[in-house]
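Note that one protein chain of the assembly has been removed; the remaining protein chains are unaltered in position.
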Amino acid sequence: MRRTDGELIMLWALPAIAIIWVSAFVLFPGFLHPMSPTMSAEEVASFYRDETARIRYSMILFNWFGVGLIPTVILLAMQVRRMAHRTPIMSYCLIACAGGPPTLFLIANMFWLLGGFRPERAPELTQLLNDLAWVTFTVLVPYLIAQCLLLALAIYWDRQDKPVFPTWVAHFNLLIAIALVPAAFGALALNGPFAWDGVLSFWVKNIAIAVWIVVMGVVLGQTIRRRRAETAVAA
Amino acid sequence: MSNTFNRRLLLVWAILTLLTLAYVWMDEAVDQNQTLTASTVVTVSAIAIALIKVRIIFREFMEVRHAPVWLCRLTDGWVVLVATCLLGSYFVGSAIAG
Amino acid sequence: MTTSTEGTSVSDTPPESRLGRFAWNCRHHPKRELWFAWWVMVVFYQLYGVLFFFVTRVQPPPSPAWDTPMIVQWFDDRHDGLLVGFGIVFLISGMCAPMNALLAYSMRRMSVSRIFAYSYLIMYSLSAIPGMLVMAIAMTVGALRPDRDPELIHWLYDFAFLSFSGTMGVFLVGSVVWLVAILLDKNNVFPKWFAYLGLCNALTEVVVAPAWIFQRGAFAWNGAIAWWINMVVFVTYTAVFIVLLRRMIEREDFGTGPLPDLPDKRESASAGSVGVLR
Partner (left out) sequence: MTEVAQPQLEETRSRFVPGQPDMWLFVLFEALLFTGYFSVYLVSRTQNQDLYLQSQADLDLRVGVFNTIVLLSSSWAIARCVRAAREGVYPAALRYAFVTVGFGVVFVISKVAEWIHEIGMGNTFTSDEFFQHYFFLTSLHCIHVLIGFIVMGVVIYQLRSPARRSQQLVETGATYWHTVDFLWVLIFAMLYVVR
């Protein structure tokens, strides 16, 4: 029998953490519907005054579990390591991307919590913290885009009889990368699809991330199960 | 052979120390009653003496004397370059200040 | 790492046309991953220069001694450039990943422990956040609402430039990790003089710290010592390692022993002064 190496634990942690993310997402009053960038300082301040409790508790949840995506990305990096590449560069790339999004998200998370800490603060200051939080949250895409593109490239280069991932995973990652692009320009407009509460910068981006997590979770699960079956037979 | 080397090193050290002590003399000569006064002569000679010392360190301690010719030329060129930069910035700065 | 199954199965003859050869190289070149990472690095630095110096015009840095109205004016002048330019920065900063992966790979190719490669990889992946993205976020928020209280815009201005200039620790320790690896390496991946150049670079990273203390003079964030001299050293260092990495990829033989010299370089290298052990 093979030793317990914890790989499956790391994999199954993902859906558990994802449930927490979803509940925190729903709990935060500013996500459904997303807060508008056109709100005046006074409106923002009163939002923080009225919704203090939900802001605090949802963001504490995010603060606890925001880094939960890292094991998944590292699992992906380990699969990339098994591909038919000559160098470990592509898996290094994914490792290099792993820490970025959670770190940026934690910065945004901190600004939200700071805003909720003293809601009686001068409205301009609360608005500033709110702006910092939303801008950081909206533009945290660079590493995710890079991650998707690099994974796609790694899969395209994985030419062997039994590739680690099927090719559609690469196409899927390209699609997600494209869906994430508009969010980088989320600060260009205060309303419209590009604004941080807009269709592109909020809905498309966050749904893309969610779909990516679900699909890649499933793909990872299948790949790992297949490989474990193979090694079990071989052993 | 070893002895000539060591004597030479000691001599070099003595010269460098004497050059350092020359600063003290320069210092005494230019200042009246502990008040420092600006002096181009002191500045230029301070830089010159420092660079002479640097060149001696290059040649003797760092053994450039025995190094291939390109390294000798390079280090000499460097001393000239540093001298140009330092004196240049001093004089240009003074000129700007008026 | 799994060995490549394609190296033997694919025909070694690239097509004649230039475009065909490019496509062949992208798909089959044995060093495609290395060249990919190298080109991403080159393009990244070009874009970085263009974005910071010409699109957003935040470099060379303005003075920390300005008064508030002047800073608000500065933001007004650059409003669109800041938003668009930093939008592109957010889009492309993931390009750091292949670059850092290549640098880490160079250490992996050396005869030193893997600790070096992984430490460097993590440190430099982290470095983009304080070194670039925090500044971009602060600048974006500053430009977002021109009608914001000027004092707050002033604070964002300080936040942006100090986070950009004042967080050199990762680069300091990172270059030290790299240079120690080069000095210990027996595979001759990099010449030793590059390690000493890395020491010069690390020492200039130390020099930026006074930017936290001074609002004017040579040590402020736009000062002659804290910015200009450092910039020259940093650009030299970067240009040198880009060239050396290129040479490393050319020499790469995918073994674990010493990297061979390039055939035409071998003679000049043994006669010249560069990186040959006596």
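Going in written order, the chains are labelled A, B and C, and every chain counts its residues from 1.
Heads up, the rule we're going with is that contacts are C-beta pairs under 8 Å (C-beta built on N, C-alpha and C of every residue); 3 or more make two chains touch, one makes a residue touch a chain.
Keep in mind the model is a prediction, meaning the values are calculated, not measured.
**Q** Taking the complete complex into account, which shown chains does the hidden chain touch?
**A** Among the chains that are shown, those touched by the missing chain are B, C.
**Q** Looking at the full complex, which residue from C:22, C:39, C:53 or C:196 touches the chain that isn't shown here?
**A** Checking each option in C:22, C:39, C:53 or C:196, the one touching the absent chain turns out to be C:196.
**Q** Which one touches the absent chain: C:47, C:218 or C:249?
**A** Checking each option in C:47, C:218 or C:249, the one touching the absent chain turns out to be C:218.
**Q** If the hidden chain were put back, which residues of chain B would touch it?
**A** Chain B touches the chain not shown through residues 1-2, 4-6, 8-10, 12-13, 16-17, 20-21, 23-24, 26-27, 30, 34-39, 42-43, 46-47, 49-51, 53-64, 66-69, 71, 74-75, 78, 81-82, 85-86, 88-90, 92-94, 96-97.
**Q** On chain C, where is the contact patch with the chain that was removed from view?
**A** So the residues of chain C touching the missing chain come out as 191-193, 195-197, 199-200, 203-204, 206-207, 210, 213-214, 217-219, 224-225, 229, 232-233, 273-275, 277-278.
As a convention for this text, only the chains that are shown with their structure count from here on.
**Q** Considering only which chains touch which, label the overall pattern as line, ring, star, complete or other.
**A** Graph shape, chains as nodes and touching pairs as edges: none of the named types, so other.
**Q** Name the two chains that are joined by the greatest number of C-beta pairs in contact.
**A** Going pair by pair, the biggest contact count turns up for A-C.
**Q** Report, in whole Å, the distance between the mean C-alpha point of chain A and the mean C-alpha point of chain B.
**A** Distance between chain centres: 61 Å.
**Q** Any chance you could list the residues of chain A touching two or more other chains?
**A** There are none in chain A.
**Q** For a test of understanding, state which residues of chain C touch chain A in their complex under the given definition.
**A** Spelled out, the residues of chain C in touch with chain A are 1-2, 4-7, 27, 30-34, 36-37, 83-84, 86-88, 90-98, 100-102, 104-105, 108, 117, 121-122, 124-126, 128-129, 133-134, 136-138, 140-141, 143-145, 148-149, 152, 156, 254.
**Q** Chain C touches which residues of chain A in the complex?
**A** Checking each residue of chain A against chain C gives 37, 81-90, 92-100, 103-104, 107, 124-125, 127-128, 131-132, 135-136, 139, 141-147, 149-150, 153, 157, 159-161, 181, 184-188, 190.
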